[in-house]
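The complex appears here minus one protein chain, its other protein chains still in place.
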Amino acid sequence: MSDRMNEVSVERARERLHEVRLQVNGAWRSGQCAARTSLVDFLRETLRLTGTHVGCEHGICGACSVMLDGRPVRSCLMFAVQADGHSITTVEGLAAADGTMSVLQDSFCQTHGLQCGYCTPGMLIAAQALLERNRCPTEFEIRDAIGGNLCRCTGYQQIVDAIRLAAARLNAAATGAGSGVSAPAA
Amino acid sequence: MKPAPFEYLRAASVEEACALLAAHGPDAKLIAGGQSLVPMMAMRLVRPAWLIDVGDIDALAQISIEPDTVTLGACARQYVLAAHGGLGAALPIIAQALIWVGHEQTRNRGTLGGSLVHADPSAELPLVAVMLDARIGLQSRARGRRVVSAREFFTGPMSTVIEADECLVEVRLDQWSGQGLGSAFDEVAIRHGDFALASGCAQIALDPDGRVRRVALALGGVAGVPLDVSGYAASLVGQFIDDTATEAIARSVAAALDPPADLHASSEYRRALALTLCVRVLRTATARARASLTEVA
Partner (left out) sequence: MSDSSQSMGAKPFRYVGTHRRTREDPRFVTGRGRYAADVHLPGMKHVALVASPYPSARIVSIDARAALALPGVVAVVAGAELAQYTDFLYVGVDAPGVKRYPLAVDVVRYAGEWVAAVVADSRALAEDAAELVDVTYDPLPFVIDPEVAVTTEAPRVHATYPSNILYQRKFVWGAVDEAFEAAPHQLECRVRWGRSSTVPIETFAVLAQWSPGTEVLDIWASIQMPKFPDQTARALRLPGNAVRVHFDVDVGGSYGVKRGIKHTVLVGYLARKLGMPVRLIEDRLENMRGGDMQGPDRIFDVALAFDERGVVRAMRIRALDDVGAYAGRSPLQLGKPVGAICGPYRIPCVEYEPCSVMTNKTPQEAVRGFGQAPTNYAIETAMDRMARQLGIDRIEIRRRNLIGRDEFPYLIPSGTYYDSGDYEAVLDKALAHAGHEELVRRRDQARADGRLAGIGVATCLEPSGGNSSFEVLFNPKNETTTWMEASLVRVDLSGSITAVMNTSTSGQGHETLVSTVVGEVLEREPALIRVVHADSLNALPSNSPVGSRMAIMLGGAAAGAARRIRANLMAIAAHNLGCPVEELEYVGGDVRVAADGSRCLTWDQLVEIAHRKFHRMPAGLEPGLQASFVWEVPTGGGLPTADGRIQMYPCHSFETHVVYLEIDRDTGKPTIQRYVCGHDCGVMISPDIVHGMTFGGIAHGIGAALYEKFAFSEDGQLLAGTFMDYLIPSAHEVPSMSITDHCTPSPLTTFGQKGSGEAGYLGGPAAIASAINDALAPLSTSIDELPMTHEALWVRARRAPSATGHPEPR
């Protein structure tokens, strides 16, 4: 026991803090953390960006999804030190600077594509990544894009509806056509 | 579920990574994408004292397509491999396998080398490496570079020949020559994106008259390591391939297996899946090879 204690005490003693600097939602933010601090813990506990959620901490549920340099990743499967110098987008960064919800966020509200809201930030990140590369996703492509994000409330139905609606609205906006697509309610 | 404490070091080059491994000994571990390693660290099943990050070493991310050989850097990300046009043309089996690997979020971080060194016996990329008998380049400060055949690289579940001071640097895969090539990857997992209960992949080359020129076949999830079972299909060479022949091969392969059992699948079930997957990947690969002949014609 005492050997083990000494060993861990030594480990603890040498657990130095790292300075981590990230571009989060467009702004550079920095903080100190131990090497073992996950990116999601750094975002939540150090930067107090609590929009990103912790679900399983072993890479299955997707609740912690964020964009790393524009691509969705699981922030529980990265150490914050690995993200040093990189660009991160979290759910807090999806709306316009003036707070106006994105078309995708608004579409989730329109179809009620959420209930408890806990998986929602990860779902939005996954869906955003899909729509950035594919404006006309099929149902299979939508389901595949969110296939790594577990939701216990919705059965995914109204989430799929939301993403399909967002795609249609983005396309309508791009082509200047507005008909046939539900506008957001007042 | 927080990892045990460790110190983090970022290596700027392969040489530096090897030097750090040499300096810190068996308590050091490399991390690239971390998609397999970090969960094990979070559960404290793996507890390195030193974590050496090789994920940002450009030299390890290279993809080189030559006429006969493809060389993939160990830290090539899975999403890059899946979308690489030249690689897709040269070795479509890689992208066919990657469809089954995790999810988009994990493929964006996960690397080829990381998947190989993790050595899960049901993982997809190790299976492809074994089927194509990839040559895996390992580097250490003490002994320099050595190359190990993929079929010798894997020694058991989560275990390989890699030494504690070695860094997996690249994977070389031969392109098969000639026309009439087809490949296929298939697996059975309970949920899409999970590790497979069993997986199979095949690559077939057909002569212009439709006879088999060359065939490779491998199975995952049915042993401690990915299994190359091409030998069972060797009798096809020089023959026309049909369902009877395919099923006979599948039966002989399955009969020889002694798959492991776990919570989700018994040994017997895995053997049956292996049989089914053998049939399916051989059929699909053959169909693709035939289609490719037709295109040429």
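Per-chain residue numbering starts at 1, and chain names A and B are given in the order in which the chains are listed.
Assume a residue touches a chain if its C-beta (ideal position, glycine included) is under 8 Å from a C-beta of that chain, and two chains touch if they have at least 3 such contacts.
If you're wondering where the values come from, they're calculated on a predicted model, not measured in any experiment.
Enquirer: Check each of B:192, B:211 or B:290 against the chain that is not shown and name the one that touches it.
Expert: Of these options, the touching residue for the absent chain is B:192.
Enquirer: Just one of B:63, B:161, B:245 or B:272 touches the chain that is missing; which is it?
Expert: Of the candidates B:63, B:161, B:245 or B:272, B:272 is in touch with the missing chain.
Enquirer: At which residues does subunit A meet the chain that is not included here?
Expert: 1-2, 4-5, 8-9, 11-13, 34, 36-37, 44-45, 48-58, 60-61, 63, 90-92, 94-95, 99, 101, 105, 108-112, 114-121, 124, 139, 142-144, 146-161, 185-186
Enquirer: For subunit B, which positions touch the chain that isn't shown here?
Expert: Its contact residues with the unshown chain are 1-5, 43-44, 188, 190-195, 197, 243, 247, 250-251, 254-255, 263-266, 269, 271-273, 275-276, 279.
Simple rule for what comes next: only the chains that are shown with their structure count from here on.
Enquirer: List the centre-to-centre spacing of subunit A and subunit B in whole Å, with centres computed as mean CA coordinates.
Expert: 29
Enquirer: Can you check the complex and tell me which residues of subunit A touch subunit B?
Expert: Touching subunit B: residues 11-12, 14-16, 18, 34-36, 38, 41, 57-59, 62, 65, 68, 71-74, 76-79, 81-82, 126, 129, 144-145, 147-148 of subunit A.
Enquirer: In the complex, go through subunit B and note every residue touching subunit A.
Expert: Touch list, subunit B to subunit A: 1-8, 10, 31, 34-35, 38-39, 41-43, 49, 51, 53, 55, 79, 102-106, 108-109, 192-193.
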